[in-house]
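Shown here: the complex without one of its protein chains, the others still in place.
First chain written, first letter: the chains are A, B and C, and each begins at residue 1.
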Amino acid sequence: MTPLNVAVFGAAGYTGALTARLLQRHPTFELRTVTARSDVGRRLDDLYPHHRVPLVLEELDLDRHAQVDAAVVAYPHGAAAEVVAELVARGVRVVDLSADFRLRDLGTYEEWYRAHPEPALLPRAVYGLPELYREQIRAADIVANPGCYPTATLLALAPLANAGVIGDVVIDAKSGVSGAGRAATDKTHFVTVDENVSAYGVPRHRHTPEIEQELAALGAQVTVTFTAHLLPLDQGELVSCYVTPLNGGPQEDARSIYLEFYDGEPFVEVTDRPPGVRDVRETNICRISVHHDERTGRLIAFGAIDNLWKGAASQAVQNLNLMFGLPEGEGIS
Amino acid sequence: MTPLNVAVFGAAGYTGALTARLLQRHPTFELRTVTARSDVGRRLDDLYPHHRVPLVLEELDLDRHAQVDAAVVAYPHGAAAEVVAELVARGVRVVDLSADFRLRDLGTYEEWYRAHPEPALLPRAVYGLPELYREQIRAADIVANPGCYPTATLLALAPLANAGVIGDVVIDAKSGVSGAGRAATDKTHFVTVDENVSAYGVPRHRHTPEIEQELAALGAQVTVTFTAHLLPLDQGELVSCYVTPLNGGPQEDARSIYLEFYDGEPFVEVTDRPPGVRDVRETNICRISVHHDERTGRLIAFGAIDNLWKGAASQAVQNLNLMFGLPEGEGIS
Amino acid sequence: MTPLNVAVFGAAGYTGALTARLLQRHPTFELRTVTARSDVGRRLDDLYPHHRVPLVLEELDLDRHAQVDAAVVAYPHGAAAEVVAELVARGVRVVDLSADFRLRDLGTYEEWYRAHPEPALLPRAVYGLPELYREQIRAADIVANPGCYPTATLLALAPLANAGVIGDVVIDAKSGVSGAGRAATDKTHFVTVDENVSAYGVPRHRHTPEIEQELAALGAQVTVTFTAHLLPLDQGELVSCYVTPLNGGPQEDARSIYLEFYDGEPFVEVTDRPPGVRDVRETNICRISVHHDERTGRLIAFGAIDNLWKGAASQAVQNLNLMFGLPEGEGIS
Partner (left out) sequence: MTPLNVAVFGAAGYTGALTARLLQRHPTFELRTVTARSDVGRRLDDLYPHHRVPLVLEELDLDRHAQVDAAVVAYPHGAAAEVVAELVARGVRVVDLSADFRLRDLGTYEEWYRAHPEPALLPRAVYGLPELYREQIRAADIVANPGCYPTATLLALAPLANAGVIGDVVIDAKSGVSGAGRAATDKTHFVTVDENVSAYGVPRHRHTPEIEQELAALGAQVTVTFTAHLLPLDQGELVSCYVTPLNGGPQEDARSIYLEFYDGEPFVEVTDRPPGVRDVRETNICRISVHHDERTGRLIAFGAIDNLWKGAASQAVQNLNLMFGLPEGEGIS
């Protein structure tokens, strides 16, 4: 097969750099370019030795860099939309790691973020959670890669949402520090995080509307309580979802509903015991369990992912594979 | 003042050893004896160098060891009750770190644990959370030191329970590994815990009935959802409590209710921002914040403690201080 | 190519389990059997979910299990030799992860370990450090996989030993906890290791004679000072080697010697700056730097590996690849 040329824009951050690594070793894609807004001129394998990508970070030059079949944009929200628009205009198919194309409703985006630079493109974007939108992703030219928390949460809750039994849900999320990005701040200093745990972004975390949008698409119209916590680990994310069931809850055993819903899914594992994030470290896998609390009637669902992998970079590659008709797990299994 | 003689029974475990350290440096208590069921004959400062208690662990001999004014029993539940009974019979005033005297209802104890060895003593025991039972503790000869999770949870929820606004509550608890005790198992092996987080004891954790009992005593008759998670840190515990309010919630600002409820409490800090467990490490302090989520109407309360200190050993000393009419913070401030 | 059948004996421990994972996904080897002395009957992917090897641990039955082309033995020293002997007698080519065949001199083995169960086999074993013994490994039927500390140390020192400039050397080694194995003990308990660092096995660590044997084979007859330290991390090992040079030290720049010595080596990286173990995590790579201290005349060489990978499992696969004429990096790149 002719190699497919691909570029990663914004490869100096954690998720862009990991995407570059995965694409650089991908059997079909050929990584042509990595750009960055900081660290221009540095080699990526100097900045991230363990990724071993021997390319120099370049300053963005769309005339040259858009000569590719596909691109992954790893810019902050707000900054991403314009680059995505330029790429799409040049015929490049894009996976966008930012929040800019995740919310289908412009008003919701502008309530939680700011004015949208490219609202006309919103209808063309597909929400890039393959387990829910596999067919739409195949045909899309803009795929909005989900946030890490929504990825874990939606996979943990989709079977219940689909079964129509979610009345209310509290989501308590726990993330490793890489989720906070590469910026060196008081909050990411080792001495701040070590031997610590605390909540942040209370009570309004920006991943909330994304979760609500997709639960609603599955049939669950709920206003969710979502709280994120920072933990002393590097990669890994666990969501603990406490569901107050509707209509007396599911008629059958909750675990059976999950096994059936995810039957054949290559990157979802349904387990008996609560999953740990170590079990999915450096993989594209989401590991899920569901439990029934007889005393309260609640259903408790856990979802564990690697926030940099299934929560960002490897899911981006999974989406690219789908968009170009490749085996879904190529380069990420 | 004449020194008060005190013994720690079961000082080879984490909480017993820390209690011994605190009492050994206490200005009024004089630590006479440390006993253990394992490690007899070893010096405590060999087993726990950082505690620097130069006493030898002895095998229990009540005829000799009960010649004290006060005792702390740090045995596992089930094993503790008999020792407590013998001590009380000899006129020793006891703080018990086990679960044996925490539940006032025998049936509830036997449902969650096993047959109770000394049910006749249950009515004599006082629940040792000074912020709720200060006066009763002063007069008690058996004080049941609360579990670590109930300590953090009840302090985080008491103002709302007292205000009559708790309709329902989900408690998501996160604990460091010392909470699992000194036993070396697969679950406490460094390689299992490091870079990991997962829930355990789902969906029935034995601290649940203790929380419900005390919330009910405050006026909140609720069946709680309680889930504990193990985190890669040594000491520290955070509870995140998601409260669905009754009656439209509190009429005034939730934080004001907390400030008023805890006004003058020496070991409770009410903060603006979500507390971190680093802020209370190696202290007897519980740090609390409360937040109102306007979107869902929920109240979110966080409580952070050091599970070995306020969650066990230093709270035991706080109770002893009260029982013997000493300044409440002596030896633990 | 016809698949080559392989078995892992002793797959319940960390290194055996990881070897099984690597072989299970290897393009040429086909993993037929995993045995263990504990946990018989458990699935390996239940014991180690993240390895995802869907095989059941069996009790050793050589009549059945020796029907393979190759085997990796991951038994403790002393127990390994007999199994290796039986396998070799049946025509199976073996990589042994224990210390039993690393020391060529029987007396040295018996001084540091105990009576050797199969001394007659010692001359048939090849020391499995491919960077030093590549050709001999290709022809061997017993390959003694090096210890983790010797792997990092020898790779860090080989260019200087080969250049004839090592007069004396102090080796200060630092290892993650997985190096201590899966046994749950006081020493591997999270609370013991966390926020801690200390030396162990002072002053006689069993990896010392292995290092001296191989330095001597390279021409450096030295009695080394070797001290190991346990660090709060899971995988990773760093050796800091302080060399007092002979004969005024190397004539040319030390780094040039290293670059030349390792030119073309697929799994050695020579860097400018001191390497970190994160840079080699979950890889078969040894990352090395060398520095000249002008004030003292000493040469300082650092070697970083993943103790479970290049220090054990992936190096075993590298050896198997060589033994069977496969590309050296197959299944481990």
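Annotations for the structure displayed:
By our rule, a contact is a pair of C-beta atoms (placed from the backbone, for glycine too) under 8 Å apart; a residue touches a chain by one contact, two chains touch by 3 or more.
From a predicted model like this one, the values you see are computed outputs, not experimental measurements.
Within the entire complex, contacts from the absent chain reach the displayed chains A, B, C. Touch with the chain that is not drawn comes from one residue among C:52, C:90, C:104 or C:229, which is C:229. Here the missing chain is touched by one residue of A:63, A:186, A:263 or A:294, and it is A:186.
Where chain B meets the omitted chain, the residues involved are 49-50, 195, 271, 276, 278-283, 287. With the whole complex as reference, residues 14, 177-178, 182, 184-186, 188-195, 232-234 of chain A touch the missing chain.
On the side of chain C, the interface with the absent chain consists of residues 170, 172, 174, 176, 192, 194-200, 202-204, 208, 223-225, 227, 229, 231-236, 238, 240, 242, 274-278, 281, 291-296, 298, 300, 302, 304, using the contact rule stated above.
To be clear about the criterion, only the chains that are shown with their structure count from here on.
Centroid to centroid, with C-alpha atoms defining each point, chain A and chain B lie 39 Å apart. Residue positions of chain C with contacts to 2 or more other chains are 194-195.
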